[in-house]
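Heads up, this is only part of the complex; the chains shown haven't been moved.
In order of appearance the chains are A and B, and numbering begins at 1 in each one.
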Amino acid sequence: MTNLPLRHSAEVAAAKAAGRPIVALESTIITHGMPYPQNLEVARQVEDDLRAAGVTPATIAVMDGTLHIGLEAHQLEALAQAKGVAKLSRADIAACMATGGTGATTVSATMIAAHLAGISVFATGGIGGVHRGAESSFDVSADLLELAQTPVTVVAAGAKAILDVAKTLEVLETQGVPVITVGQDSFPAFWSAESVFKSPLRMDDPVGIAAAHQMRVDLGLPGGQLVANPIPHTDEIPATELAPIIATAQADAEKHGIKGKAVTPYLLQRIYELTQGRSLTANIALVRNNARLAGAIAQALIANARIAGK
Amino acid sequence: MTNLPLRHSAEVAAAKAAGRPIVALESTIITHGMPYPQNLEVARQVEDDLRAAGVTPATIAVMDGTLHIGLEAHQLEALAQAKGVAKLSRADIAACMATGGTGATTVSATMIAAHLAGISVFATGGIGGVHRGAESSFDVSADLLELAQTPVTVVAAGAKAILDVAKTLEVLETQGVPVITVGQDSFPAFWSAESVFKSPLRMDDPVGIAAAHQMRVDLGLPGGQLVANPIPHTDEIPATELAPIIATAQADAEKHGIKGKAVTPYLLQRIYELTQGRSLTANIALVRNNARLAGAIAQALIANARIAGK
């Protein structure tokens, strides 16, 4: 692995050397989630939130064939303005790197990169899941299988409510992925704090979540954990308000014949319009909220290891 | 792994030290399969059957955060009387242990624990599988994927006939799991010896099954084997008799609006009532029958290794 084109930012390299807590961050939210310059502002905000809490951010991306674990300020700025950047998952990260390409990492590829770099905790907005209609399309996100095989704890506000959440929870159970909700009994619904689905597990304390992560490692289980962190109630769009909006967006998608990979971006744009931009405000709030919790888990992992004398 | 809270019973520790054959047993049958004191009597009976054949039983459970490989007599009694015990699979065993909880192990978690403890053979009643209606619910047991990745030979009387057995066999094939039926060509149907489904493989001799287990290890294949052991004809409820009973139970479930995770317990209870308890008698008989075969396979594994000079 000596030839692997992987580079740490100065900040991440220093944190690793000193044994300080690090949280990985994905980059598709930067390249595909918001327009410039808002994407850059939010990315910087999330990184600064972590730094303020004593945690080092490691934003992950492939640039010109190199896998970056943490981006320098100018790299973050360049990525935020880049056009036509690929979205990388387990299936295509190696080909992108081998051909010297540039790509933003989804949950799947960010987990792979974090694990390679020895980073155990990763904050994102929401994970991919089982798409509505998957019983006939077989469209299931690679994120779910990544959680089953890569030992990274992923903090997310659930899965986007435009997915089939019931089936997403079933696949996670089949794949043996711990789904741990924080602070409530129901699995959160991204823009809304609550859903009608009971969470398989509930743990309200970052120290316990860190202990469960370490126990999986000690048991030799290869996969990670999904920590479902509900959006704060002050920032949410309540599910009762959002449900008819999602239904409208889906009816519009059908009416306009939107199909396949075009559906998700279309729905997100329609929901943005129909909520007068509140969906984006909520999204930013939940990402910051997830980074905060991820930072606390990363700190607890180190504290727990110190207590255990490791 | 030195910090892992894992404890062997005195009997299992002695058997491991002496290189004597050991068979793992699951504990959900104790906590969720029958009422007290019948559950305790059956658990003791199965353990004693194994001991009488020169094989050491290792009943697996998590108690107060410790993973037990073999239960002492007082622990078995305590588990048999415990209330509100969790059912643990790959997804939640680590969280249970990390929080000091108590849980009974399903097929999935028992395989993980057995493998950790170096035990290669495990006897149960029936494995979980693909639920009827899974084409729209996506409800597929984690047991199937565990068989694909953990190198333990699991002896079961097939999958419960209330499942979708055809789809269960398809998933096992897709996942690369050997399905070996003993003594007949059709895959057994739990309470009934025969089903309409052809078994992918047939091997009538424990020595051959043990050799196939070892060959998978030698090939570097990570998964286990499913050994399908038909219930003895003297103990079975023939499929022709059981089919209408299952149909009635399913119609009742639908009529009463039973949904999701409540369906399986409801069906098992209805089948128990409709067969005047014969389903439970059959269940006990098949578990004992599976333990007997598992013991013979565990003995053959050791004998084969001795012949191979390992």
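One rule holds in what follows: contacts are C-beta pairs under 8 Å (C-beta built on N, C-alpha and C of every residue); 3 or more make two chains touch, one makes a residue touch a chain.
Since this is a predicted model, take the numbers as computed values, not measurements.
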item: Identical protein chains across the whole complex (2 displayed); value: 3
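Simple rule for what comes next: only the chains that are shown with their structure count from here on.
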item: Averaged-CA centre spacing for the pair chain B and chain A, given as whole angstrom; value: 36
item: Contacting residues of chain B [partner chain A, same complex]; value: 1, 3-4, 89-95, 97-99, 108, 112, 116, 135-142, 144-146
item: For the chain A and chain B complex, residues of the former touching the latter; value: 130, 134-135, 166-167, 170-180, 200-201, 203, 208, 211-212, 214-216, 218-221, 308, 310
